[in-house]
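Take a look at the structure set out below.
Only one protein chain is missing from this complex, and each of the others stays in its spot.
On to chain A.
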Amino acid sequence: MIRCRDLTSGYRGRAVLDGLSLDVAAGEMVGILGPNGAGKTTLLMALSGVLSPGAGTVALAGRDLAELSDRQRARLVAAVPPRGENAGELAVRSVVLMGRYPYLGFLGGYGPQDHRAAEAAMEAVGLGYLADRRLHELSGGEFQRVLAARALAQESGILLLDEASASLDIARKMELYRLLAARNAAGVTILAALHDINLAALFCRRLVFLVNGRIEADGPTAEVFTQQTLSRIYETDIIVIAHPQTGAPQALAAGGSLPAGRPAGGRTGP
């Protein structure tokens, strides 16, 4: 579904991705992990056509990205950006409707089918009650869900998420990822770049670790989410334990400034 070969890409002469090759099969849900500045965002920008490759190729669904028109590309791949620009005076509904732009003709407006898709997407992320609010009235988490709803309304076979859950509370995070897992089960290929490695380990069957624009580790979560690999990639001591409920690997940073056994200062009960 996604095929990068020797991809080099970056900004104004500064290459961030350095000869990266990656294959993602249809229906996979892959977590893209790695330290700050590793190239996670750049990879997603290259895959969504925002950055053109300096060298190498990107193909989506068997078609070279360079040969696709902007709208054709947007019908294949949707992206949820990190919080980013908030155009305050627009209504939530209008922004979600933008997900239908790749399906418009040159002069056409948004039709009933587009409005239905937008309604369904807003309901799916629990935004229905906010549909007529202006963006500047929303919290950061609500705005992020607007962007997620817009990507859902785009109804593309590939979904790219760039820190799409960073400003969500833990309940909303789980809600969004359960929704993504359901979409994935329905056949949508998902690539999610995130810093929350435990969230990735709970939902992604495959993890790709980037460091300095190269793939450092790539494999099934159980095989690459290990103390050794994580400690090497993040250059800090990390302990991996099994999730008591599901057995999924979860990471804890070693250390901290509080000595063990010291009583807590706050009250824990009434």
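Going forward, a residue touches a chain if its C-beta (ideal position, glycine included) is under 8 Å from a C-beta of that chain, and two chains touch if they have at least 3 such contacts; residues count from 1.
Rule of thumb we're sticking to: contacts and distances are computed from a predicted model.
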item: Chain left out of the displayed complex - its UniProt protein name, from "ABC transporter ATP-binding protein", "Cytochrome C oxidase subunit I", "Fe-S cluster assembly protein SufD" or "ABC-type Fe3+-siderophore transport system, permease component"; value: "ABC-type Fe3+-siderophore transport system, permease component"
item: Sole residue of A:25, A:104, A:182 or A:242 that reaches the chain not shown, by the stated touch rule; value: A:104
item: Sole residue of A:70, A:169, A:223 or A:237 that reaches the chain not shown, by the stated touch rule; value: A:70
item: Selected residue (touches chain absent from view) among A:81, A:213 or A:249; value: A:81
item: Interface with the undisplayed chain - residues on chain A; value: 12, 45, 48-50, 70-75, 77-79, 81, 84-85, 87-91, 93-95, 98-99, 101-102, 104, 107, 109-112, 115-116, 118-119, 131-132, 134, 136-137, 150, 154
